[in-house]
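The complex appears here minus one protein chain, its other protein chains still in place.
Labels A, B and C are assigned to the chains in the order they are written; within every chain, residues are numbered from 1.
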Amino acid sequence: MAANFGKNYKISIFGESHGNALGVNIDGIPAGTELNLEFLSQEMRRRAPGRSKLTTPRVEKDEFEILSGFFDGKTTGTPLAMIIRNSNQRSKDYSELKRKPRHADWSGFNRYNGFNDIRGSGHFSGRITASLVFAGAIAKQILKSQGILIAAHIKSVKDIEDRDFVESDITEKNINKLRNMTLPVLNEEIVEKIEKVVEKTREEKNSLGGIVELMVTGLPAGIGDPYFESMESELSRMIFSVPATKGIEFGAGFGITEMTGYEANDEMYFDENGEIKSFTNNNGGIIGGITTGMPISFKVAIKPTASIEKAQKTVNLETKKNDILEVHGRHDPIIVPRAVPVLEAATAIVILDRVLEAKKYQL
Amino acid sequence: MAANFGKNYKISIFGESHGNALGVNIDGIPAGTELNLEFLSQEMRRRAPGRSKLTTPRVEKDEFEILSGFFDGKTTGTPLAMIIRNSNQRSKDYSELKRKPRHADWSGFNRYNGFNDIRGSGHFSGRITASLVFAGAIAKQILKSQGILIAAHIKSVKDIEDRDFVESDITEKNINKLRNMTLPVLNEEIVEKIEKVVEKTREEKNSLGGIVELMVTGLPAGIGDPYFESMESELSRMIFSVPATKGIEFGAGFGITEMTGYEANDEMYFDENGEIKSFTNNNGGIIGGITTGMPISFKVAIKPTASIEKAQKTVNLETKKNDILEVHGRHDPIIVPRAVPVLEAATAIVILDRVLEAKKYQL
Amino acid sequence: MAANFGKNYKISIFGESHGNALGVNIDGIPAGTELNLEFLSQEMRRRAPGRSKLTTPRVEKDEFEILSGFFDGKTTGTPLAMIIRNSNQRSKDYSELKRKPRHADWSGFNRYNGFNDIRGSGHFSGRITASLVFAGAIAKQILKSQGILIAAHIKSVKDIEDRDFVESDITEKNINKLRNMTLPVLNEEIVEKIEKVVEKTREEKNSLGGIVELMVTGLPAGIGDPYFESMESELSRMIFSVPATKGIEFGAGFGITEMTGYEANDEMYFDENGEIKSFTNNNGGIIGGITTGMPISFKVAIKPTASIEKAQKTVNLETKKNDILEVHGRHDPIIVPRAVPVLEAATAIVILDRVLEAKKYQL
Partner (left out) sequence: MAANFGKNYKISIFGESHGNALGVNIDGIPAGTELNLEFLSQEMRRRAPGRSKLTTPRVEKDEFEILSGFFDGKTTGTPLAMIIRNSNQRSKDYSELKRKPRHADWSGFNRYNGFNDIRGSGHFSGRITASLVFAGAIAKQILKSQGILIAAHIKSVKDIEDRDFVESDITEKNINKLRNMTLPVLNEEIVEKIEKVVEKTREEKNSLGGIVELMVTGLPAGIGDPYFESMESELSRMIFSVPATKGIEFGAGFGITEMTGYEANDEMYFDENGEIKSFTNNNGGIIGGITTGMPISFKVAIKPTASIEKAQKTVNLETKKNDILEVHGRHDPIIVPRAVPVLEAATAIVILDRVLEAKKYQL
């Protein structure tokens, strides 16, 4: 269902950029989970704009209110709903965007017969991902208690590349460090380079994209299913729900197509502790749709922010002629840093859903 | 559900490589559809092995039997089930594979507590995709009657690249031509190159992968949903159900991360017929999860065949020591040509499901 | 999913009796639907307590706020979320109920390991059905525009029986009349009898149940599916979600078991307008899971209000001994009149979901 995801950890989202409120209803949180509200707030702030000059100067507080499913500091096991009020609802004139649609406004116009809320992209706004961050933060907290960690960093901006994750990067300490960085990268030497190219792009009223790499550790072998509920199927389905995503690859991904089978097969061995590992992890911890016990690793392509101030060609639905659109406003010159916590959260939601699913493989 | 896909055009698959039969139950075929059985058989043959020296010499006839839902040459509207008998069920000794697992055998061992059918990879076998090809062939027939066409070609093998699809490639004539090619590529000059590298790889008892590009034309703007039923979500979920898939990218995909927003945004214009088009299609025909009216285009990374004869390191679950595995048998030196009809079929299943879904956007 | 219902008109509910707020997220409302807010408020008031001396004197205003999916007086097609604040959240001492569970408190204790919100039955409270009434009111409005009407009356209280609906009862005028009655019955002579028995029961600190009959007219033949999405399956699944429901029967229901096949089969004929009708409607307008074109008719058994002031035996989880429970508070001596709008709404949700489903039977 368009608004709903999950079979076991189930979310149902709603909201628009400039509506009264946005939020999420979560069903399936194990009863009695103590929520760390401070952690939830921190995660929300990671996504919120205005944290650095790399993001839009728009200030959104993203203060959430829990409406249900939470009693005496613990989850009740029944649906937990959360809302965030939109403080920022100036009734600006959006008629130009209605006449001259841009990106998702055009899709939405066709999908919803012209009735979609066009203010600030409405339901298509990246702002809606605040609900994913919230649901993901609860999932992360639960997964951590099971020894499962999720980390993400910016793998590249334009042609500036960070190194890849290795399993030993995934420690609580490193994760906390990445979470507190404005530009979460492993090789800190590239930070200044990225800042420069972003600044230049902002001045040109243009925008940039990039690649985010994610890693999940602590999952045992045997989680997932072949075919339509493969780990890759469930993860990709969710990741492509994050606006601006245009590609996903697991392990060596597209690069695996240039290897031979001998190179691509991750040869297994017993490590010093008698645990089964593989020398390489070209399959990103998933074979046959099921975890192998190696870390899950994947990369996500995030396109440049679609909303730019630079004048662009478009159609005018009123005059039925070609026209020019200039979108004034305060846009993110690069959405990638703010996409990082969203992708982490999206991953956490899927992983928790699959961990709960695995509970019923046996009686 | 692991065996089930679709909300409107719904399939439920079953079978193993060496079991009694494999097949699919399809619910949601519009009543009164005249099935072109000859076309269905042709599609099955495209996936079947033994067609050329590029594939395994194993012969599988893939003759299907329709069990239900088909009466007087037309679909009845009630579930249509199909089975294919496995002729090839020699009770070979598979105990070595049980001791020394390889790729999905190891995942399956953990997922199913060692009870999965290990013969020829069992349920993980690529052979199970015959059911997708069947369900996809019916979907293709229905979509074609609505003016919707699906095409695929091999975009690359190792570092040998074909050119990209352009919209004008997608004609019935071209599609038929591609369907009849052993190596379906646009630039025929690369055929010999590919054959050579495949032959060399076969001699080395090794295997190769590649990239497949797909294109769907004829879909109006406005099909799909934001978030969890985005066109990318539904397509990727299905495509990652096709064994050996390790990546998917829409439009410019990972390449879009090196563009600016100005370049990446597909600027729109009225064409000579007053139809709204975009100059570029970097978003692959999908923005905000919804079709834009431009062709849907995406690329899929297929890894090298995992089953190779070349000796590989593995673990021995019996001795609990590291060991060597040599898998004798008749393997595909490259699975990409046989993956092409499977990916086409998988795409057709999703597109039909979404076209039916779109029927209820309005009353 | 426990909190979620529907494939096409999809709802996701949340809330507790004494939490911050309750509400619903609705996905799948056709874009551009003008909502009649006054009608929505009226429907909410029908369920709200305090309307007459037959209900609890507790006052709940049930004022709803629409958070999303509604713009310029029309639905946008994206999720529409609604919340109702709980004004009535006195932090009364509920520790006795925790020690001495009653009805759903005991189920909930086991289901949620003792973490369920026990205040006023928490998530099990009938108050949660306000969300169904809201979603149902929107569905009713849409169905009415398609010529589909839904009516309900109290068929019996204890042994006091109303007459059955006949198709000609189902007019807008009659429906409005029933909606405005404190005790919606067809035979008004029984009103006083019911009032007397209810008053007597209230004085005895006890409670009563009853039967509600529903009828849906205007549905064409051919809506629904055999087996797991039969009209009866979908309706019963939803109706049993309404707290206090213990039985449902379609058409002649349990009475059909005393007929012969000749009597039970609804013989068909052409009426004066050439339309196909049946002389009787023992099957309640549904055969083989699919509508016949006759009105859908069914009856629902509503048990007596479980919360009563009269002292009852129960267990004491603290002392591990048998004990006595007296639940002080303001309870409904009979919940049936307030169940009527909830059952109507629940029916409307299912019917709209199925009407949308039917859109995709054909391409």
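Just so it is clear, contacts are C-beta pairs under 8 Å (C-beta built on N, C-alpha and C of every residue); 3 or more make two chains touch, one makes a residue touch a chain.
Bear in mind that the values here come from a model prediction, so they are computed numbers and not experimental data.
K.L.:
Specify the residue from the set B:52, B:68 or B:362 that touches the hidden chain.
P.N.:
B:68
K.L.:
Name every residue on subunit B in touch with the hidden partner chain.
P.N.:
On the side of subunit B, residues 1-4, 7, 10, 12-16, 19-23, 25, 27-28, 31-32, 65-71, 74-81, 83, 111-117, 119, 122-123 touch the unshown chain.
K.L.:
Please output the residues of subunit A touching the missing chain, sorted low to high.
P.N.:
On the side of subunit A, residues 7-8, 28, 30-31, 77-78, 142, 145-146, 226, 355-357, 359-363 touch the unshown chain.
K.L.:
By the contact definition given up top, give the residues of subunit C that touch the hidden chain.
P.N.:
1-5, 13, 101-104, 106-113, 123-124, 128, 156-159, 201, 204, 206-211, 220-230, 232-234, 236-238, 240-241, 243, 245-254, 256-265, 267-270, 274, 276, 279, 282-284, 286-293, 299, 301-308, 310, 312-315, 320-322, 361-362
Please note the rule applied: only the chains that are shown with their structure count from here on.
K.L.:
For which chain is the distance between its Cα centroid and the global protein Cα centroid smallest?
P.N.:
A
K.L.:
If I average the CA coordinates per chain, which chain comes out farthest from subunit A?
P.N.:
C
K.L.:
Could you give the separation in Å between the centres of subunit B and subunit C, each centre being the mean of its C-alpha atoms?
P.N.:
46
K.L.:
With chain centres taken as the means of their Cα atoms, state the distance from subunit A to subunit C in Å.
P.N.:
Each chain's C-alpha centroid was found; their separation is 39 Å.
K.L.:
Could you work out how far the Cα centre of subunit A sits from that of subunit B, in whole Å?
P.N.:
27
K.L.:
Find every residue in subunit C that makes contact with two or more other chains and list them.
P.N.:
7, 28, 31, 77-78
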